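The complex appears here minus one protein chain, its other protein chains still in place.
This part shows chain A:
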Amino acid sequence: MGSIATESQFHVLAVDDSLIDRKLIERLLKTSSYQVTTVDSGSKALEFLGFHEDHQNNPNQLSVSPNNHQEMEVNLIITDYCMPGMTGYDLLKKIKESSSLRNIPVVIMSSENVPSRIRRCLEEGAEEFFLKPVQLSDVSRLRPHMMKAKYKDHQEPQKQQVEEKSEVEMIIQSQRQEEDESPQEQPRQEEDESPQEQPQQQQQAQGSNNNKRKALEEGLSPDRTRPRYSGLTVV
């Protein structure tokens, strides 16, 4: 019930225009011991995040200043894809283009299994793509992304400054998979081999989930080795 994120609890911002899905994701996240804020649109999400085009603050610092729009640290953003106005993809792009927000891991949810859509979201920097209805087994995959972001932030405070300088370059670059000197890219690839991911994949006990994800895996190129897909089909 507190409005200040404590170190022991991660805070997730959930974005969905459907009231039922907001209730569901809120419950799923609270059951998994996360603090949750829900909003019904991408623009409200950005508002909550204190989004400004030239915002230089580091959002991963705890901040209680009343001048700062963002009163609570957000450790992960989970958003629906299909929303009127700003889609989840548009929101993802805006977040990744923002120097202050792009370190926050983003997860996309969708009721439609469209491989090209999934690919586009991942390429834009989404950590995961969940098919709806989202289940507890999906939510259990979120923690590593939040841990990674938090851990990285404590380890590399100086590199943040380097990233801010290259912010303009990043905005100009429309293709994120181009060779990027940013340290962010490497940890993401290292994640593929991380042994930490393996137990997560084996937790995919739900047959229906595997069927859903099999469909999308077929649409992806063979060299894509992100564990969230290759692992899922290894059953």
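We adopt the following convention: a contact is a pair of C-beta atoms (placed from the backbone, for glycine too) under 8 Å apart; a residue touches a chain by one contact, two chains touch by 3 or more; residues count from 1.
We adopt the following convention: contacts and distances are computed from a predicted model.
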| item | value |
| --- | --- |
| Protein name (UniProt record) of the chain left out of view, among "F-box protein SNE-like", "Elongator complex protein 6", "Calcium and integrin binding family member 3" or "Histidine-containing phosphotransfer protein" | "Histidine-containing phosphotransfer protein" |
| Residues from chain A at the interface with the omitted partner, ascending | 18-21, 23-24, 27-28, 30-31, 82, 111, 132-133, 135-136, 208 |
